[in-house]
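Excluded from the complex is one protein chain; the other protein chains are retained at their positions.
For reference, chains read A and B in written order, and residue numbers begin at 1 within each chain.
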Amino acid sequence: MAAATATKTGARPVRAGRRPPLAWVGTVPFLAYAGIFLLLPTGIVVWNAFKGNSGGWTLSNISALNTGPVRTAFKGSIELCVISSVAGAVLGAILAYAVASGNPEGLIRRLYLAGSGVLAQFGGVTLAFAFLATIGPAGLLFKAGWYSNFPWGIGLIYAYFQIPLMVLVFLPAIDGLKIQWREAAENLGGSTWHYWRYIAGPLLTPAFTGAALLLFANALSAFATIEAWEDQINYVVPQSISGSLISEVGLANAHEGDALALGLIVVVVIVMTGYFFLQRRAARWQS
Amino acid sequence: MAELNPPLADLAADLTGRPAAARRPGGLRASQRRRLNLFRYTAFTIFGLFFLLPLLSMVRFSLEGLTPGSWSVAAWTQLVSYPGPPPLLSSIEITLELAVISSGVMLILVVPTMIWIRLRVQWFSRVMEFICLLPLTIPAIVLVVGLAPIYNQIERYNVSALMLFWAYVVLALPYAYRALAAGLAAVDAKTLSEAARSLGARWPTVMLRVIVPNMWQAILNSLLLTVALVLGEFTVAYLLGYVNLQTNLFEISRSSENAGVLFSASAATLLFAFILLLILSYAGRRLRRGQR
Partner (left out) sequence: MRTPFRLGLAGLAAASLLAAGCSSSPSSSSSGGYNWSNATSAASGGGMSALVKAAKAEGTLNVIALPNDWANYGTIIKDFSAKYGIKVNSIQPSDSSAQEVTYIQQKKGTSVSADVLDVGGSVATASTSLFAPYEVATWSSIPAGLKDSSGLYVGDYGGYMSVGYDSAKFGTITSLSQLLGSKFKNDVALNGNPTEANAALNGVMMASLAEGGSAGSIADGVNFFHKLKVAGNFNTTQATPDTIKAGTTPVVFNWDYLNTASVVGQSASTWKLFIPANATLGGFYYQAINKDAPHPAAARLWEEFLFSQAAVGGQNLWLEGGARPAEQAAMTTNGSINQTAAAALPPVTGTPIFLTQAQATVAATYLAANWPKAIS
């Protein structure tokens, strides 16, 4: 038992003690679970992207990605994701600040946090129909011609779950702004503008950008909502993937679907690398 | 979530002995506070309207009768009697059971692992964070393509839709992990565990009876985020050929029978999850107060 006391972070006791250094075994259940149900499926998809319909290895699925409709889908995906993640990040940050600057025990904070937890998951058929019911032809508010416009109409619908997600992800960062910093700025004669420009802004930027990247990745993978919104044109890559899986006019090609998925994964990997880089910088200030 | 951290103002009050109210809230002058409040209430109104209006239209549609201009609560009473196929009530049951199972498995899998990592293998926390973030970024539609062969195997043993929990735990990881990580960070796990172990406690006791009770609110939060996710999940269930609430609603939206049920079921689901989250945010406060 003595081996456990007074060790520095991560360091193992100098004396080997009675227990061999196998502490990492405790992570095995989690790793096994994530391995089977997360990493393995992803691996299967990547593997299948390189297999042909007759069973052999091929790059034809990948080269099939270079066709017009696929390029349009990737362009559309990125367009929609940039718009919804920027809008979601900015608006979500504003809302998060409004929530964070109030009473931490207050009702409004609780309401908005509970609401964000719920609405971040709200999507698919019901969200599309809810908007149809609000600004569609028989809508409650008014008939909006831009409702079926890509990417702005669907971007607005995406904002509906992007903003709550931003609140959930970004709020801890704002909460981390210590009051003393604001007071220090005041004492030194700075105005609100100075506080934001020189203290809070730079501090929050990594967390903000990281959260925005997260929103981007989230929008990239969204499928059910845009599919319910319209399914005539494959605007985004998930719709193309779905098309290659369920086409009943003889165009179904599961392996092309895998190649499309691989393309998405590549985009996501790039985005997530950026996210992690930014998170490290943010963590420096928050520890 | 940050609501765990005692407000710094309160903390300062505790330390200095001055009542919290006497300090300037947030370090602002009165005029700045007024401006801030103006901004806050404007923001709340605008965002509140943005989020509420589609929900209100949904509710209004759900109350419409068959002829335009008439009202009826048929869509709401039909929540329990809608025949399907399959019956709406059975898919509601399945989804609720899935929510409970998924959150249970999630907690059992993740909480001990996180505590263990925090205490013994801290370098691993980066890896865990990465893994827990992946599901948010890998599209469900990609994941499900890869999950299909795995579920093929699972279905040789059990065909129930409840088997979806294996995938749902993975999908909920990003949300639950963040909540739990924030909670764990607020607990000084190292000191507590060392104190407990120096008093002779073994690891199970340290985890279950020393650290976990200090993380209650985070655990509740992650539990509820998982529940919210399960209630709203559609893509994986649909593509794997299972029936849950959302796939059932999708079928309803494609059929010509009472479409109002689509709206009433969605509104009811949202309301249920929202009230649950709200109640438990209050319960968390009580638990925390009890520990001071």
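Worth a mention:
By definition in this document, a residue touches a chain if its C-beta (ideal position, glycine included) is under 8 Å from a C-beta of that chain, and two chains touch if they have at least 3 such contacts.
In this text the structure is predicted, and so the values were computed from the model without any measurement.
The omitted chain makes contact with just one of the residues B:T95, B:S193 or B:S253: B:S253.
Within the whole complex, the absent chain has one touching residue among B:L52, B:V80 or B:I108, and that is B:I108. From the set B:L240, B:A265 or B:L278, the residue in touch with the chain omitted from the display is B:L240, counting the whole complex.
Remark: the omitted chain is touched by one listed residue; of B:V59, B:A75, B:M163 or B:V210 this is B:M163. Along chain A, the points of touch with the absent chain fall at residues 19, 22-23, 25-26, 28-30, 33, 67-69, 72, 132, 136-138, 148, 230-234, 243, 245-252. Listed for chain B, the residues touching the missing chain in the whole complex are 84-86, 97, 101, 104-105, 108-109, 112-113, 115-116, 148, 151-152, 155-163, 165, 203-204, 207, 240-241, 243, 247, 250-251, 253-257, 259.
Rule of thumb we're sticking to: only the chains that are shown with their structure count from here on.
Chain A and chain B have Cα centroids separated by 16 Å. Within the complex formed with chain A, the residues of chain B that make contact are 1-3, 5, 7-9, 26-29, 32, 36, 39-40, 43-44, 47, 50-51, 53-58, 60-61, 109-110, 112-113, 116-117, 120-124, 128, 130-131, 133-147, 149-150, 166-167, 169-170, 173, 175, 178, 182, 194, 197-198, 200, 221, 224-225, 228-229, 231-235, 238-239, 246, 249-250, 253, 262-263, 266, 270, 273-274, 277-278, 281-282, 285.
Listed in rising order, the residues of chain A touching chain B in the complex are 1, 4-6, 9-10, 23-24, 26-27, 29-30, 33-34, 36-45, 48, 91, 94-95, 98, 100-102, 104-105, 108-115, 117-127, 129-131, 133-134, 139-141, 160, 163, 168-169, 171-172, 174-176, 178-180, 182-183, 186, 192, 214, 217-218, 220-224, 228, 238, 241-242, 245, 254, 257-258, 261, 264-265, 268, 271-272, 275-276.
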